[in-house]
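Excluded from the complex is one protein chain; the other protein chains are retained at their positions.
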Amino acid sequence: MRFVDEFRNAEQARALAARIAARCEPGRHYKFMEVCGGHTHTIYQHGLEDYLPESVELVHGPGCPVCVIPMGRVDDAIAIARRPEVILTSFGDMMRVPGGDGSFLDAKAAGADIRMVYSPLDALKLARAHPDREVVFMAIGFETTAPSTAVTVRRAAAEGLANFSVFCNHVTIIPAIKAILDSPDQRLDGFLGPGHVSTVIGCEPYRFIAERYGKPLVVAGFEPLDILHSIDMLLAQLEQGRCEIENQYSRVVPWDGNLTALKTLADVLELRPFFEWRGLGFIAHSALKLTERYAAFDAERRFAVPGVRVADPKSCQCGEVLKGVLKPYECKVFGTACTPETPIGTCMVSPEGACAAYYNFGRFHRQRLLEVTAR
Amino acid sequence: MTAELTEVLDRIDRTRRARPRVREQRLTMAHGAGGKATQTLVEAVFLEAFDNPELNALDDAAALTAGGARLAFTTDSYVVKPLFFPGGDIGDLAVNGTVNDLAVAGARPRFLSAGFILEEGLPVADLTRIVASMGAAARAAGVSIVAGDTKVVPRGLADGCYITTAGVGVREHPRDFGVHLARPGDLVLVSGPIGDHGMTVLVARGDLDLEADLRSDTAALTGLVDDLLAAAGEGVRGMRDATRGGVATILNEIARAAGVTVVVDESAVPVRAGVRGAAELLGIDPLYVACEGRLVAVVAPEHAAAALAALHAHPLGDQAAVIGRIDPDPAELVLLRTRFGGTRIVDLLVGDPLPRIC
Partner (left out) sequence: MCLGIPGEVVELHADRPDLAQVDVSGVRRAINIGLLEPGEVGVGDWVLIHVGFALSKIDEAEAKAAMEFLESIGQAYADELAALQSSTIE
């Protein structure tokens, strides 16, 4: 596959690994956060940590849309889905996320009509095909996904599809990064910036990270060589005493982002005063809702939802994991009470969640594992 | 930190070995997906109630001895949607699937039964077409369908047609086969590209609006198994038919049954371009996608070349490959050496292989 296989070359990975190792100062430990869950997935899917020296530690960040959805919002969506007239549509990622009273999959088993879609436009298609039903789209995701929801809502408006609405849970990345930077227990040397969010918002919004917080950020692509290359770029900045925002993923990310997408977003979605993030608590201006102009398509206005805040289970330490303060395996319930089959926390559900990635792909003593595969 | 990590890994290991328990109040679709939830359901509910050594082996077919005859016996239900898809239909699938469960047990498939649950309103022409393709598949596989049953249920209850087949085969080889016999040093072979059936059906369902030139791999493996056993019978420890849950599931079953590690080389696993494309697009790992005409064989190293040559010489095995090897420890684990040169675990599937955005 083009623009994929070229960035999975093992030989070049070894070369990058050698450069990375050579840049590391003896005795110094480097902690970089990959903000984006997609990066976490890539790192584990390809076994990328095998190429990193022990002194370079990757900390998994909050950029997993499924992981940050608070339990109360899952319950609200299920409350909507239980109405007999409703077809709730969702990306596959959400299906197993536990709310206060089970997941979408459980609600479906109990009779709710919940269907998986690949694209928000598929939800629109369902609405056209079922004029007698209310089709609700469970919108999740960062700025990468929000423009697609925006286009879909505009289309629904243009077609006058009165039986379509959106339960909007879109969140924005910058406030989350800021929350991490402001967290007192966090010592990071730099960030791998979220590549696909940046196709929309561009690279300028990260400038404060370098200028106010003194941390370098490299916007990184999603193939394993992209990530190694970005780590090398971060280390080069540290080595040379620079602190900048750089773009490793320039084949996909224009520096200024996607203006058409940003304009569409601004027309359809606007910032909420605050929104609860699972594990991170309430963060101001960190999520989106439909603008007044498209209020008719807002499922929260159309249906009464409980809107009850559900506290995370006491044993769950997803918040610390999302902030990168805890490694997945340092959580008290990791792999015992909380497993991918019976998740307590969202980080164990999403394929991008740090705990799920670690459990499914990396639940092993790396040193030992390297011995086995080297035989 | 290392000691702490070891402690955590031990704790996880103990949890994984704990007696399986179904925690859900109701079945979800995950219980039918062939992964962990299915395994838990089978072990916690069915084995608990039926408990006998033939079943407890959890092989593709039960190895029986009755009246002096060495038999293999199996059953399987087919609920595929759509009923007709490129490369096959529910009819040949229902025959081939059961034939393959017998063949990979090292048995010669002989007799099948077929039970039909039919939905009110199913076009008779569709049923005729399905049954005709069952007849053709049975003849091709050298089996007779000797018993059957039909039930009709009200509209809306059965997606048109569900079929359950059971099959009896004769274990002609004097010795038993089984992946539990895998031992360190053995090699793991797959008979062809993986995931063709699952991806073809996913695309044919139409919900995803994908177009691709994919065909199901549904086929009877009898001839292929014959050739494999003729060429390398002594060295074949066991075979499995990779269906629901894909090759990853089979590899985990091997690791578990034999108490070994299976180390797989990602770049050696054959995957067709179209299957890979659809998998990338949907965020699904082809290792978990169903096949319906592929076997995984564990072969002693000195017989592996002959086994591979026999597979290559058969039309169903021309893209067969050695994809991995058996290692002594750590027990019950599948490790993947990635194309990129890293290492990761390949676990049993959790839930359904759902398309993901993230």
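For reference, chains read A and B in written order, and residue numbers begin at 1 within each chain.
Convention: a residue touches a chain if its C-beta (ideal position, glycine included) is under 8 Å from a C-beta of that chain, and two chains touch if they have at least 3 such contacts.
What you are looking at is a predicted structure, and each value in this text was computed from that prediction instead of being measured.
Peer 1: Can you list the shown chains that the hidden chain touches?
Peer 2: Counting the whole assembly, the omitted chain is in touch with A, B.
Peer 1: Considering the whole complex, which of B:A61, B:V143, B:A219 or B:A278 touches the chain not shown?
Peer 2: Residue touching the absent chain, from the options given: B:A278.
Peer 1: For the chain not shown, which residue from A:S55, A:S148 or A:T291 touches it across the whole complex?
Peer 2: Considering all chains, including the one not shown, the answer is A:S148.
Peer 1: Looking beyond the chains shown, say which of A:G37, A:G279, A:G319 or A:G335 touches the absent one.
Peer 2: Candidates A:G37, A:G279, A:G319 or A:G335; residue touching the omitted chain: A:G37.
Peer 1: Check each of B:D149, B:E172, B:D213 or B:D318 against the chain that is not shown and name the one that touches it.
Peer 2: B:D213
Peer 1: Residues of chain B in contact with the chain that isn't shown?
Peer 2: Here the touching residues of chain B are 203, 208-213, 273-274, 276-278, 280-281, 283, 356-358.
Peer 1: So that we can see where the missing chain sits, which residues of chain A does it touch?
Peer 2: Residue positions of chain A that touch the missing chain: 1-4, 6-7, 9, 11-12, 14-16, 18-19, 35-38, 63-65, 91, 118-122, 141-142, 144-145, 147-148, 151, 173, 194-197, 199-200, 222, 225, 229, 248, 250-254, 258, 260-261, 264, 352.
In the analysis below, only the chains that are shown with their structure count from here on.
Peer 1: Would you mind pulling out the distance in Å between where the CA atoms of chain A average out and where those of chain B do?
Peer 2: Using C-alpha averages as centres, the distance is 33 Å.
Peer 1: Which residues, counting only chain A, touch chain B once they are in their complex?
Peer 2: Spelled out, the residues of chain A in touch with chain B are 1, 4, 8-10, 13-14, 37-38, 41, 44-51, 64-66, 91-93, 95-96, 105-106, 108-110, 116-118, 122, 141, 145, 224, 329-330, 334-336, 339-342, 350-352, 359-370, 372-373, 375.
Peer 1: Under the stated contact criterion, what part of chain B meets chain A in this complex?
Peer 2: Interface residues on chain B, with respect to chain A: 2, 4-6, 8-9, 11-12, 15, 23-30, 36-37, 40, 207-209, 261, 263, 273, 276-277, 280, 282-283, 327, 329-330, 333, 335-345, 347, 350-352, 354-358.
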